[in-house]
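The complex appears here without one of its protein chains, the remainder shown in place.
As written, the chains take the letters A, B and C, and residue 1 is the first residue of each chain.
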Amino acid sequence: MVDATKNTLVYTTWGRKTAKPVNPNVAAKMVSKAKRPLLVAGAEIVDNEQLAQRAVAIGKKGVQIAATGHSITVFHGKDVNAKYINIHALAHYLGDKNWKGFDGQGSYDMIVFLGHKKYYLDQVLSGFKNFSDLKTIAIERHFMQNATLSFGNLKPEVHVEALDEFIENL
Amino acid sequence: MVDATKNTLVYTTWGRKTAKPVNPNVAAKMVSKAKRPLLVAGAEIVDNEQLAQRAVAIGKKGVQIAATGHSITVFHGKDVNAKYINIHALAHYLGDKNWKGFDGQGSYDMIVFLGHKKYYLDQVLSGFKNFSDLKTIAIERHFMQNATLSFGNLKPEVHVEALDEFIENL
Amino acid sequence: MSKISTGHFSIEDLENVQITIGKIVGAIEKKVEEEGDMGPTPKPGVSGLRDWDHQVLSRYQPVYTPMCDQCCYCTFGKCDLGGNKEGACGINLGAHQSREFLLRVITGAAAHSGHGRHLLHYLIERYGRDHPLDLGPSNLLAPNVQMVTGIKPKTLGDLEEAIEYVEEQLTQLLATVHMGQEGAAIDFESKAMHGGMLDHVGMEISDLAQVSCLGMPKSDPDAPLAEIGMGCIDAAKPVLLVIGHNVAGVANMIDYMHENNLSDKIELGGLCCTAIDMIRYQMDKGGKPYAKVVGTLAKELKMIRSGIPDVIVVDEQCVRADVLEEAKRLSIPVITTNEKIMYGLRNRSKDKADAIIEDLASGKEAGALILDLDLVGEVAPRLALKVAPIRKEKGIKALPSDEELTALAAKCVHCGACELVCPNNLGIMDAMKACAEGDLTKFEILHDHCVACGRCDQDCPKDIPVLDVIEKASQKVISQEKGIVRSGRGQISDPEIRQEGVNLVMGTTPGIIALVGCSNYPEGTKDLYRLAEEMLKRNYIMVTSGCSAMDLGMYKDEEGKTLYERYPAKFLGGNLINVGSCVSNSHISGTAIKVAAIFAQRNITGNYEEIADYIMNRIGAVGVAWGAYSQKAVAIGTGCNRLGIPVVVGPHGSKYRRALIGKPYEEEHWKLYDARNGETLPIPASPEFMLTTVETVEELMPMLAKNCIRPSDNNMGRMIKLTHYIELSQKYLGQMPDDWHRFVRTETDLPLAKREELLKILEKEHGWEIDWKRKKIISGPTMKSDVSAQPTNLKRLCKGEC
Partner (left out) sequence: MSKISTGHFSIEDLENVQITIGKIVGAIEKKVEEEGDMGPTPKPGVSGLRDWDHQVLSRYQPVYTPMCDQCCYCTFGKCDLGGNKEGACGINLGAHQSREFLLRVITGAAAHSGHGRHLLHYLIERYGRDHPLDLGPSNLLAPNVQMVTGIKPKTLGDLEEAIEYVEEQLTQLLATVHMGQEGAAIDFESKAMHGGMLDHVGMEISDLAQVSCLGMPKSDPDAPLAEIGMGCIDAAKPVLLVIGHNVAGVANMIDYMHENNLSDKIELGGLCCTAIDMIRYQMDKGGKPYAKVVGTLAKELKMIRSGIPDVIVVDEQCVRADVLEEAKRLSIPVITTNEKIMYGLRNRSKDKADAIIEDLASGKEAGALILDLDLVGEVAPRLALKVAPIRKEKGIKALPSDEELTALAAKCVHCGACELVCPNNLGIMDAMKACAEGDLTKFEILHDHCVACGRCDQDCPKDIPVLDVIEKASQKVISQEKGIVRSGRGQISDPEIRQEGVNLVMGTTPGIIALVGCSNYPEGTKDLYRLAEEMLKRNYIMVTSGCSAMDLGMYKDEEGKTLYERYPAKFLGGNLINVGSCVSNSHISGTAIKVAAIFAQRNITGNYEEIADYIMNRIGAVGVAWGAYSQKAVAIGTGCNRLGIPVVVGPHGSKYRRALIGKPYEEEHWKLYDARNGETLPIPASPEFMLTTVETVEELMPMLAKNCIRPSDNNMGRMIKLTHYIELSQKYLGQMPDDWHRFVRTETDLPLAKREELLKILEKEHGWEIDWKRKKIISGPTMKSDVSAQPTNLKRLCKGEC
């Protein structure tokens, strides 16, 4: 088992509320329990085969994928439920009780993030943290302090391991 | 032994650098080891007999006292080395290599704080933290996040106990 | 050309004329120059007084106490500057703190100047550009404006050029807050000083305009007394509550009520400076103010939560952001009257009064934006009359009942969350315990220390409305909160200056203590009273304004008299002068300028540096903003600092991020020139700071006495000042001050009653030589006593230099 919670160093703080470090198996369990989980996959997976595979694998577990940036290019022909959307717009819609989701079935209750620029995701999560009740889980290589739960700062190889463990437990 | 490090809850953050929680015996040892320690006693001891006694007791151990606010009234006739000074001015002088201290023997290397308003001391310590190399120890009832070392948030009675242990170990 | 060269002319009449407008400035300056009295720096730019600033800052060094170690100005960041590191743009924490300080100063200056501009627009529209400035028995009408800009305004219209200058300079300063501008802390500091100076110009413009047009007391020591306190509001009548800083709207309400015989049918109460200014309105001929002052910002939430107001009207500045939300809960309609606060409300400025009243009274809309102040004047009182019975009928429930109070207190689990979030970390837990047991005294005491910010409400895990509990538990003391405040008298007049100037410069009046500003006190309001009473008894001139002026009126002596009733309001030692509202603070700096102009006959026009130098070395004045919380307060303080007036703020003031503190132990900083010959003149280390924080009023009092000492004191003056310094130190710190001897130049400087005792100490502890026969000091002092010395920081003012 990977301990993904050790290094939670940050460069700057947003305030007193900070993500709870989480291990892959726990994160996976929470996602599994969620009614309508959503994986938000960012453009950083495009040139990172390792991450791309894991993102697809999560999709294969039946999790709806919001493909932001141009990450949708990774999911074509992979038989997963992926839709392109701009992440800032997505964040806006997710905070709206009237949004019906990608499939018209309603909004999502557990948002998982993978493949994003650290500073950008920090900002998006800052919005969620302060203006919504959504649970957010960052399974990124960096500690995302504005998420509800987050992996710590991991070496790339450990990160991949953690992702595999996460997927296994989904 | 009192565990003075448990509750380090803060209301707001200043940045990523935060005081290390410290227990009384450890704090006392560090003060003992210092070449020129200084106790900065604030006006909150004036109407708090418990604190006043402990401040005097620390002075009795040979520590120079800087009496800020009107805390000097507590030390008259107590046979301790106490001098009135404004805390903001003191902070300015302490950051000045040319200041000769209260006795002309030079500046101080370890500054201990007791009896201050939380918000005020937080600010004073913010200056030390960012613009000096001085080690600061807060032995206050509240966690003083901008100190180098600080007690956590304590109930009044636990605080007094912690102070006694601190004095014992000086 | 001849036709217009001697008269008025209005450009409205002209057609197809190309006019080079800007040159008018040059023309005015030229004219003044011909008259021979334009100083070297009319309308100084950002660098215009930089040399002066750097000189001040070399003695009084910036001490930074950051509120945050990070910078989030630009998107390269946010950056961690902790440990004085550099961020992505290369700025370090020191420079960033001075920038943050600058930002606060110009925010405050903009608030005052924006207020001034609004008033000027409004009053010019109403009274015309030619409406004369009418300020009482003074020829020097606008000391700050004249000193800074070189303009000598005579009419409302003349003030426009001055406010334009302020706006131009504020824009320049705001520009420097941008990423990638100034890199040196010292020059951000100079810019902050510039902003502070502009603030006083902006404030002066505001108050001159309103005093001249709205019938406010004009340098009137007998300005009337008014009722103050939550306890003096008659809740049986419809209650119309105004909150803010801009009196224009409420003046119209008062007029409307008067014209329609409603004055005794509606209870008009005010919070914050609008309250102060409404009791000045039309009081220049005396009379009794009809309106009542509720109190300071710290009473806003308590007053609303009481449920007593039937209508709330807000204007600008220092108005809680949640007024609309709080009022909505209690069915109190809110009218906003100023572009600075619009609360998202629909703009009804062009609607009929009836329609607006209908929508608000029916609850169809929670409030309205009405920018037409004539319309506000009609709508607000009529709405109060209409809403009051509706609210009564509805039985609007505000505070908890007695039973609910006990139940709420019992619900408390003493987790301490409220104490952690309380800005003053007040002992709420203990008070809850006592309250649950029926003992309200702890809350009654706590109530005075509480600034009613409501942060406790936000964080209680048990959802106890903590502030409501505090207020309900304190109903008895609140009902007794009835005081008296003197209506703001405006400027100090020229004759008063002529009379008192010499005492101030020579030091025989021990000093001026200006007790100004907001309500964020460390230990409740009573400290103010203690401070003022002590200094008044000692014959200091106490000047006050704004929130402090209000809170001072809340306490009574054994005979039931407030300080305002006990002490007269002339510009004389032992007098208590309420100059007025926040913008009236310009009269405090103005007074110092007037002393230089009228008593010392210095030319003030465009002559900032020389006047500041004069004030710093000769006028023993100290500003105290004990409850300072706002950006305006720090702007005012910084304006005083540039002018050589030191300022003390309460401990919360450490959150302004920087102080200016000198080092008495560094001798080289405590020297001046003697203008008679350019020789170096050692001076006492006083003032020893330009801006500092102090912990308690006990610490403050001796410090004030000490920092009124000036190089120019004559022996009598120095003796008096030293006497108070020593006595106050003994009284409040229980000891002789450590440094009293540093202020002794000759035996005649020593307090008469203690002279012998002190000489002994000087001999024994400090090794001074005493001629005991003649009771004279032979050697010891580092300074000579020489009343004819001309202390100055400015080499250029020394003989032979120009």
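By definition in this document, a residue touches a chain if its C-beta (ideal position, glycine included) is under 8 Å from a C-beta of that chain, and two chains touch if they have at least 3 such contacts.
If you're wondering where the values come from, they're calculated on a predicted model, not measured in any experiment.
K.L.:
Decide which residue listed in C:L119, C:A162, C:M257 or C:V323 touches the omitted chain of the complex.
P.N.:
C:V323
K.L.:
Of C:N139, C:S401 or C:Q458, which sits in contact with the chain we cannot see?
P.N.:
C:Q458
K.L.:
Could you please point out the subunit B residues that touch the chain left off the display?
P.N.:
That gives, for subunit B, the contact residues 11-13.
K.L.:
Which subunit A residues would touch the chain omitted from the figure, given the whole complex?
P.N.:
9-11, 14-17, 42-43, 68-70, 72-73, 76, 83-84, 86-89, 91-93, 95-96, 98-100, 116-120, 123-124, 126-127, 129-131, 142, 153
Just so it is clear, only the chains that are shown with their structure count from here on.
K.L.:
Across the interfaces B-C and A-C, which one involves more C-beta pairs in contact?
P.N.:
B-C
K.L.:
Let me have the rounded angstrom distance from the C-alpha centre of subunit A over to the C-alpha centre of subunit B, please.
P.N.:
45
K.L.:
So, what's the distance in Å between the C-alpha centres of subunit C and subunit B?
P.N.:
Result: the chain centres lie 33 Å from each other.
K.L.:
Quick one: report the Å distance separating subunit A from subunit C, using the average Cα coordinate of each chain.
P.N.:
About 51 Å separates the centre of subunit A from that of subunit C.
K.L.:
Residues of subunit B that contact two or more other chains, please.
P.N.:
If we look for residues of subunit B contacting two or more partner chains, we find 10-11, 15-16.
K.L.:
Which residue numbers or ranges of subunit C touch two or more of the other chains?
P.N.:
Residues 70, 80 of subunit C each touch two or more of the other chains.
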